[in-house]
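Before I ask anything, let me first share the structure, which is written out below as structure tokens.
Only one protein chain is missing; all other protein chains are in place.
Note that the chains are named A, B and C in the order they appear, and that numbering of residues resets to 1 at the start of each chain.
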Amino acid sequence: MIEINQALAASFGLSAEEYANVLRIMGRTPTLTELGVFSVMWSEHCSYKSSRVWLKTLPTKAPWVIHGPGENAGVVDIGDGLAAVFKMESHNHPSFIEPYQGAATGVGGILRDVFTMGARPIANLNALRFGDPSLPRTKRIVDGVVRGIGGYGNCVGVPTVGGEVNFHPAYNGNPLVNAMTVGIARKDRIFLSAAAGIGNPVVYVGSKTGRDGIHGATMASTEFDASSEDKRPTVHVGDPFTEKLLIEACLELMATDAIVAIQDMGAAGLTSSSVEMAGKGGVGIELNLDHVPQRETHMTAYEMMLSESQERMLMVIRPDREAMARAIFDKWDLDFAIIGHITDTGRIVVTHNGVVEADIPLAPLADDAPLYNRPTTETPKRPPLGPVADPVGILAALQKLIGCPDLCSRAWITNQYDSTVGGQTVRRPGAADAAVVRLEGTNRALALTTDVTPRYVFADPEMGGRQAVAEAWRNLTAVGARPLAITDNMNFGNPQKPEIMGQFAAAIRGMSDACRVLDFPVVSGNVSLYNETEGRAILPTPAIGGLGVLDDAAKSMGIGLQPGLGLVLVGTLVGHLGQSLWLREITGREDGPPPPVDLAAERAVGDFIRAQIKAGAITACHDIADGGLLVAVAEMALAGACGAHLDRAPKGIDPHAFWFGEDQGCYVVAVLEPDAFFLEALVMDLPAIRIGQTGGGDLKLDGVGTISVETLRAEHDRFFPAWMETP
Amino acid sequence: MRAAIVVFPGINRERDMAIALTLATGHAPRMVWHKDTTLDGIDLVVLPGGFSHGDYLRCGAMAAQSPIMPAIRAHAARGGLVMGVCNGFQILTEAGMLPGALLRNSGLRFLSQDCHLRVENAATDFTRHYQKGQVIRAPMAHGDGNYFADDETLDRLEGEGLVAFRYATTSGEITQAANLNGSQRSIAGILSPNLRVLGLMPHPEDLVDTLMGGTDGLPLFQALAAA
Amino acid sequence: MKLVVTVMLKNGVLDPQGKAIGHALTGLGFEGVGEVRVGKRIELELNAADDATALAQGEEMARKLLANTVIESFKVELA
Partner (left out) sequence: MKLVVTVMLKNGVLDPQGKAIGHALTGLGFEGVGEVRVGKRIELELNAADDATALAQGEEMARKLLANTVIESFKVELA
């Protein structure tokens, strides 16, 4: 027998104070299973103990928000009686340990958060950050993560339509894999997790339970099984086939009135799902683990409660619908087992082999969960960059930038993701600033994007947080969509370090400001802390997943140029080179403050662009982001296989600052009638200048020189295949 | 044209296929569960794309043993129309209803991109609305589309005009570069000797709407609707 | 008892996976690596009357499902 004491609690990740609280709540020494339940429910992952005070400050409301944070995923009204259900979630650590399975199960997990609410998943996106490409390890991780995302998403038949990829040495020992899923449901048919109905059966469906991913701390306690080390890796293996069956079976059951409450078994599987369902419903729950479908023999209560086996769900159903529900899961060859029932005790009681293994009052388990207001220190402001000379010339810089790992073509990655399954993908990866997916059977479409610029957040967390939200909003706007809401994935280092907690707090402040001004609330999200190796934190990375709606899918805008159009820059461009890719790639410096985001201007320019797209005045549209104006134009040229003749940089601004500055709130648009367009901008008092004319097969820069679109393409396409397809 | 789509567990392009068929025929196809055993009153049976049984073991291997398969064979034996796309093509080869096999893509990676197909035989109920030699675009999305058969089989397929589509360049040339998955003789789709069973890897059903980038796939469904 | 069914691609069927592995091994600095072929090993618990029955069942499983004899050959053994 293992002795339950503070040392064991510490090895489970509970502090002395937290363990004292457990003793107080229980009024006795907890059992091993009880200690396990407390440790996972009070873990950073489940309790948000370091981040909760800050998350509460995020704006979460708007007339179109149906469910904000607190449910499995956020829900927004998208018109026509439909709702979009979406969330983003990280699988950073598992993807470092085993890139393929880590990424694959990340996709599986976020899919479940969405279909558990009654939504059919219609799109996946991802936000990936990797270390220095020159390290062999980085290559192995990229290969595994990309295969894993494709392996799972392709098999379940949800198109992967967008995402982003960055490289930076700060991620050498800690890659980030953030996966986002978007689903569609009828807005009056949303399923929630609050349990109800005393006596109602608690049903387990999906895959059998094995000893997958049981808390590392316990792994070390070899008492459970002397030879277990080798036999029980903490890695989860995903089974997308079972997930696909689970999606179909759940949606089939959801078309009936059988389900009272439903929740996926995510992190801390049976524990968190049962505790949260009962807790939210203000009821009690009794589980008999003898009935849990098991894949392995001799599993203990502790193991079953903490197992993170994938592709499982927990439901509370109406007792008179049991036979019908069982028949549906039988049809799909999935396990279906009644493992308990709802009680009025306000406690979770777990029995196994006739022994009560856990009996915990639910209210204190939730209410007395630790909550820390951790100390913060502000990130010092960066001094202005000062003048920087151009060492290489405009075209040489363009060639270098368009081919660098952060800007080169992502086709090698996106060609491994099925982006067309479903037959509704209007704008595929690379074709527009946001992916556009039509809603089957309607003219409506959703626009989807993921964004954050970690180097900005690192230099100035508040401005960087603001920029991340603004960029997501801008990308949705650039395809003509009305931005509705975001999900976020807060990836940071160790929150016990004041400078890291300071980054977190400031990023949240910046995000909140942007959300407010842009009417773009947060409806779901995820926090991933302790992203450090050997004491070195990652760049603070609050990844934003944005969702917008287009009333008419046919009106969505791409970035590809066509010949015979005027090119116009809308927005104020002063040539901000601080933290720009030009500065990093051309001069080797990561310096200066990031570009400021003027939220009022952002909103005014964006609303104007959207209105002009709707009015049919714009033929192609791209925002200015990484790499600046000239990279934006080059990307438009590549996407449309059409060149452009560009005017000289305006007087009073260095040409390299004009072409490569990363000023915010700016768009490049191709318009058929520039004069009419300028007039519209003038009326709205918005800055718009002509920058050139489309046509031909080259980018011709007045007073600078010419480079062919095909040369640019060769540079753009080279990096990934050359890197990944050579041993 | 009364069409049925067979739903094997794990397939995922049945909805895409239903949309294309509905568009061309004006009415929704019947969805048939893999455990059903009859296909009464059906003119065209479609085996859609996806990952039947997770593509575990070999793509299409387990689906080829489904309870519905005898009915599909009987339908084909009566001269009924059968079309297998992607996973459906793999199922048809695993079931022995079309010759050869589909191996792992030669580059060992999943391929999701548009490809171009040259129509090799336009005198079938599937391809009548195309011209022989015409080049059409279609999305591909597969990890195992590398068509393999022994030389004798390949010679026979070619000799009897049973190659329906080949991977080609936009101008219709057959090149190694255009043959993205490494298929023998660039074969993308083949026919049964009576020209009534078609298997092909790319997805014409995902290119039937200008909004999704084009309608190159539509004539195939229109031809079927008129068959 | 436990059956082991080994399934390999037939000679003459190109094995891109084997080729890639051979390539990668050479790239990693291993010398003298010749042809590499990759197949499957399927281990299955079987409750059969005796060894002969088990082997016969294994043969049938392989022919019906575990191997595609157009491209693969197989071998059935008791573990």
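Criterion: a contact is a pair of C-beta atoms (placed from the backbone, for glycine too) under 8 Å apart; a residue touches a chain by one contact, two chains touch by 3 or more.
Predicted, not measured: the structure shown is a model, and the values here were computed from it.
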| item | value |
| --- | --- |
| Touch criterion as defined above, residue of A:Pro175, A:Gly210 or A:Gly480 at the omitted chain | A:Gly210 |
| Which residue of B:Met62, B:Ile190 or B:Leu220 touches the chain not shown here | B:Met62 |
| For chain A, residues in touch with the removed chain | 97-98, 100-101, 207, 210-212, 230-233, 235-239, 241-242, 295-296, 309-310, 333 |
| Residues in chain B touching the chain absent from view | 53-54, 56-57, 62, 65 |
| Where the missing chain touches chain C, by residue | 6, 8, 18, 21-22, 24-25, 28, 30-48, 57, 60-61, 64-66 |
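Everything below uses one rule, namely that only the chains that are shown with their structure count from here on.
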| item | value |
| --- | --- |
| Centre-to-centre distance between chain B and chain A (centres being mean Cα positions), rounded to whole Å | 35 |
| Computed distance of Cα centres, chain C from chain A, in Å | 41 |
| Intercentroid distance (Cα basis), chain C paired with chain B, Å | 29 |
| Two or more partner chains touched - positions in chain A | none |
| Residues of chain B whose C-beta touches two or more other chains | 107 |
